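Shown here: the complex without one of its protein chains, the others still in place.
In order of appearance the chains are A, B and C, and numbering begins at 1 in each one.
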Amino acid sequence: MKRDQDFHDELWGDTLHEECGVFGVFGHDDAAALTALGLHALQHRGQEACGIVTTDGSNFYNKKALGLVDATFSSANVIAQLKGRAGIGHNRYSTTGEAHIRNVQPMFGDLDFGGFAVGHNGNLTNAMTIRSALVKDGAIFQSTSDTETIVHLVARSRAGSVSDRLVDAVRQIQGAYSLVVLAPGMLIGLRDPNGGRLGEAHVLASESCALDIIGADYVREIAAGEMVVVTEKGVQSSFPLQKAPHRFCIFEYIYFARPDSLMEGRSVYAMRKAIGAVLAQESPVLGADLVVPVPDSGVPAAIGYAQQSGVPFELGIIRNHYVGRTFIEPTDHIRHLGVKLKHNANRKFIEGKSVVLVDDSIVRGTTSRKIVDMVRAAGAKEVHMRISSPPTAHSCFYGIDTPCTEELLAHKMSVEEIRNFIGVDSLAYISMDGLYRAMGEARRDPSAPQFCDACFTGDYPVVLTDFENNKTGMVAGSLNSCGAPVKRKA
Amino acid sequence: MKRDQDFHDELWGDTLHEECGVFGVFGHDDAAALTALGLHALQHRGQEACGIVTTDGSNFYNKKALGLVDATFSSANVIAQLKGRAGIGHNRYSTTGEAHIRNVQPMFGDLDFGGFAVGHNGNLTNAMTIRSALVKDGAIFQSTSDTETIVHLVARSRAGSVSDRLVDAVRQIQGAYSLVVLAPGMLIGLRDPNGGRLGEAHVLASESCALDIIGADYVREIAAGEMVVVTEKGVQSSFPLQKAPHRFCIFEYIYFARPDSLMEGRSVYAMRKAIGAVLAQESPVLGADLVVPVPDSGVPAAIGYAQQSGVPFELGIIRNHYVGRTFIEPTDHIRHLGVKLKHNANRKFIEGKSVVLVDDSIVRGTTSRKIVDMVRAAGAKEVHMRISSPPTAHSCFYGIDTPCTEELLAHKMSVEEIRNFIGVDSLAYISMDGLYRAMGEARRDPSAPQFCDACFTGDYPVVLTDFENNKTGMVAGSLNSCGAPVKRKA
Amino acid sequence: MKRDQDFHDELWGDTLHEECGVFGVFGHDDAAALTALGLHALQHRGQEACGIVTTDGSNFYNKKALGLVDATFSSANVIAQLKGRAGIGHNRYSTTGEAHIRNVQPMFGDLDFGGFAVGHNGNLTNAMTIRSALVKDGAIFQSTSDTETIVHLVARSRAGSVSDRLVDAVRQIQGAYSLVVLAPGMLIGLRDPNGGRLGEAHVLASESCALDIIGADYVREIAAGEMVVVTEKGVQSSFPLQKAPHRFCIFEYIYFARPDSLMEGRSVYAMRKAIGAVLAQESPVLGADLVVPVPDSGVPAAIGYAQQSGVPFELGIIRNHYVGRTFIEPTDHIRHLGVKLKHNANRKFIEGKSVVLVDDSIVRGTTSRKIVDMVRAAGAKEVHMRISSPPTAHSCFYGIDTPCTEELLAHKMSVEEIRNFIGVDSLAYISMDGLYRAMGEARRDPSAPQFCDACFTGDYPVVLTDFENNKTGMVAGSLNSCGAPVKRKA
Partner (left out) sequence: MKRDQDFHDELWGDTLHEECGVFGVFGHDDAAALTALGLHALQHRGQEACGIVTTDGSNFYNKKALGLVDATFSSANVIAQLKGRAGIGHNRYSTTGEAHIRNVQPMFGDLDFGGFAVGHNGNLTNAMTIRSALVKDGAIFQSTSDTETIVHLVARSRAGSVSDRLVDAVRQIQGAYSLVVLAPGMLIGLRDPNGGRLGEAHVLASESCALDIIGADYVREIAAGEMVVVTEKGVQSSFPLQKAPHRFCIFEYIYFARPDSLMEGRSVYAMRKAIGAVLAQESPVLGADLVVPVPDSGVPAAIGYAQQSGVPFELGIIRNHYVGRTFIEPTDHIRHLGVKLKHNANRKFIEGKSVVLVDDSIVRGTTSRKIVDMVRAAGAKEVHMRISSPPTAHSCFYGIDTPCTEELLAHKMSVEEIRNFIGVDSLAYISMDGLYRAMGEARRDPSAPQFCDACFTGDYPVVLTDFENNKTGMVAGSLNSCGAPVKRKA
């Protein structure tokens, strides 16, 4: 059932992927159902697997499954078994190797104080180093997930309360993380010092759209380095972790988050439109007839581009929303048709026109090339590509699924070479300062960048311990082709 | 697992539904795979079930399944079992009762000349009457599907060739139908005298988007009353059925067909934009800030409306594309959230604005009301609704799944009452002549309407035998609440 | 998933197999559950598939499944869906080709008088001939089962009542059959003129053990040629079919029936013991230390042999009762171990002993040879085989699954050659007259044999129409290697 990269790209888009979505609720009779709905709203953040853990204060209940949320959690039966008034949930995205149910979050341990469950959005950059030390000391890991490291650190902490033990654990880890934790009588949300996002006190979620779906009011984001402990007594906020400059992932605005979500108080949709408008100012197309989004992620930027430029916005490419995960093709003839499983050019509208395609990013370039081919085959006179992010030239180690740096088209080619590779008449990316301007900043501050933009700049805000150890041979383990440490597979 | 109508409407839209999609291919080594792809492209026409029958000339192979095409037919294994160079396929939509695999098409019979399979898009209006006579004569039906009637009529025909027997059978049936037939050594496409659509000679499909996905060239539509027989010797066209005025279903343009399809040579997307433009001319909104489509069907008309009116087009409502079929809600609190499983208002963009919502139709009005509520709750100052069809006041008996006439909002209420019911500041439908104008006609010709518009006008082009018999008590059988005959359930 | 014959023999025994078990009940609130229990008791008669049809007088309910009865019908849910106070059920055994759910009985048709379901034990010898004529006349068959022929004949009968139409149909068929029929308001049992068996009035079953399991009292067998119609008004018996000499299948006594069943008033267990005793008289073994049954079917005859001869009865071969249907072996080394999946010699008891093995029959001889090998490898000094039937030299066309005559060891070899082939020190079969003597007859009457013993004698009591037609080329269809007509596969 191996799909080669090309075919995968055609189906799933040759784009970056977010790792996960997390959700937590405390003090509601429908805790499990609300968590299921929250995960459903966050489905775009991860489609491989999902899980929910609930507690009635003493016992813990959990259900994990591969696949989409509503395949498992739409069953009233399943929900009824997840008892109690508090719960956390997790959506997982993963690209490499086989999915294994034991890697599905939330991770759970039966510790001396009772159950302890954690859902984690992000990647730890010293997980292998810590894991190795723990195993030497007799810890038994059941998964290959980074997140289990946190459970073991809490299990072994000698600190007093559950939240102190969690702080103790988190102080030892590095990387990007937003955690939701469920322990006897409490829900904890903890944001990494470098940025992250969780909703309000009694409901915590990766994005505000998960609050909307359950009708919750948006209160505020948890601040960088903040820990929020929700118990029957109320909400307690503290800042137990070392302060670090706040750098929120800028790609959330460009692509990952749902357009109806708020991030740091900003409307994601508005930001995307603003990016499109800046792009139109920076890189107009003379004599363009149509602005056509590459569906669905390019739509808001294309609207922005169209409104700014005055060129009509049109759905020149139609997406089939029924595309599943597993369309396996039997022959070469059939395989060649792959990209059409998802997209079809609106021939009558494109024929003879000069088309501005707007997309959010180019990763390997394989899908972009096929979409351009399809638009040309539909009779376009000219095809111009506008990208609503700067060139993606560096891998992400904090939770975004990227190819290794060497496979990134922008790492290997100049913009002109990329233009030639994907076969367009002109190609333009938004500039770095243009991007920051669209975000409401005057410009990027190189000494203290306002966002994490490492995928464009290579300027990584968090030390990459496993990666460094690996280079010096300190940690055994396999390497991926980028030389970055990879997790052992089940 | 019963969902009440309200909840169903929230999830699936309170709109009309097409019955089916058909596809056929003759003379290709990948017949089964191409049929699977064609059905995938036609998935929007029916999601309940799908089936494929192939033949290698003597043996026939079939596979039927409930659910989406790619759940079953993406398996190379399944495709490999469907041997031969000719195949037909069918997507089924159904709303009432339980789905049963034996009702899934294509229907197959082992007749004296060999296998005979038929896929049918449309509804027969004298199926019960014919079936009753056949059963009296010893015929044994295995399904409750109309389509099986055709198989029995062919089985009993004394005509000579397979195509003559098919004509013999079809002359006895009334209603709307597009048939694809597979028999030893031949593929047959047959269009009902009142309209229908099939693609080109060697590939036949409900819509042209199914030709695009397999890279086929579009040649022409089969004309009304035309029968096309494809054999190894080539394509033979004839007009064996009584001529009747051609009246193509106008709702295909408004809603059913995919926007990238051609219908009778017209671009569906262009027609929808034209309808939106006429609507903007007929019913402008003074001081409007945004034109917002009700996703996804309202998008092209909203673009047309926005371009005509100069009011900006914005994605003010975001759709969650992961919504499944079965989200069952355990409590009243949760159930109330239903509409949000699919749609969320883009609050930051709507707040304080005067919003023009564009949708394709209002059926019962339940979803419209909830969407309006959601938009108001998001802070809209004014909400104006524009509908890209005339009021739907009559049931369809030709294959479209509609509520019975009594449940149609436009049957019971004036436009002003509907405006009040769904809670908008203003409401306007496109006029009947406006609709025909958008379609490129001068106006509707009342003596010989250019399209079937019975759902708006009640002017039914085909006699409703079963319905009439029923009124006079001639045919035993249950009645639905509209008094229309319904099929017996398995 | 093909198993070669050898491996199949090792697992399932190289023996003959009965086709089916039937069960019917009328007038009980637990009709479906009783039918499930009855089928469970008759499980030894067929393990491939099972089905139940019930009726509440007007509606019919059915459930069919591949596999064992309790895999499907132990679910309270399934039983609850089979409504009504009357039901029939069927267990199916089949050896050739793939099982297909549409061939699972009872066969059902929606006829003009209402539902009609039939379960059939036996084989029709003119089914192909009749089917061919029906198809020419426009009948559409849905299965490849003989039994569907009966449904079509009833559908087309012009006789008055349901039971008259059934008689009309049955008069046209030839072969061996015991039928249970369910129609609106009635249960019908019908025994073929050549023998068969059904239980008492309100409960009908293939064997009396199915009456025991539900606590029913045994009343009498239905006589040859008798039809019993059970309605709310009571039981009506008639003899509508032409009288024919009664010849009950003698192999039921030897092997097929459960030892706790009564057949024609005789205890099956007692008959088997009697056969063993006659065998001991006819073919004693000098100096034997142990009588060892080949489990499980050889046990009663071995007890009879042991008691008659005075040689101790011992379980020298232990059977693993957990053997499933599907143990597929990956390598030659492993495959070689096949017979041990089911049987193991009790080494300590066999070592150095002279062993009398008792088995019910030798078909191809493959398993017998391996069992003898196993017993020798366990250290037996001498191995003597005694068979509780005469040599099986002819195929059965009435419902018993036998290899074609050419594959039967006794068709190809003399007893001495068989002895040599299976590798025993001595081999003896019971004599034909000995067998009849054990059954309580003076001897076999060659002019009017008391039982059907065609598998030993080739003296077939019913004309083999399809077989004969086939020879003369009248009927198209495939032939099996014996030249006997075979059913077309799905």
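Things to note:
We take it that a contact is a pair of C-beta atoms (placed from the backbone, for glycine too) under 8 Å apart; a residue touches a chain by one contact, two chains touch by 3 or more.
Nothing here was measured: the structure is a model prediction, and the numbers come from that model.
Counted over the whole complex, the shown chains touched by the missing one are A, C. Within the set C:A65, C:I213 or C:A393, the residue that contacts the chain not displayed is C:I213. In the complete assembly, the contact with the undisplayed chain comes from C:H44, out of C:H44, C:H90 or C:R444.
Residue C:D70 is the one among C:D56, C:D70 or C:D425 that touches the chain missing from this view. Annotation: of C:V235, C:A270, C:A393 or C:V415, C:A270 touches the absent chain (contact as defined above).
Where chain A meets the chain that is not shown, the touching residues are 109-112, 135-142, 151-152, 155-157. Against the chain not displayed here, chain C makes contact via residues 29-30, 33-34, 37, 40-41, 43-44, 47, 68-71, 74-76, 79-80, 209, 212-215, 258-260, 262, 267, 269-270, 296, 299-300, 303, 307, 312-315, 318, 320-324, 326-331, 333-334, 336-337, 340-341, 344-349.
Just so we're on the same page, only the chains that are shown with their structure count from here on.
The touch graph of these protein chains is an open line. Rotation angle for the C-alpha superposition of chain A on chain B: 180 degrees, rounded in steps of 5.
For the pair chain A and chain C, the distance between C-alpha centroids works out to 62 Å.
Rounded to whole angstrom units, the spacing between the C-alpha centres of chain B and chain C is 51. Touching of two or more other chains is recorded for no residue of chain C.
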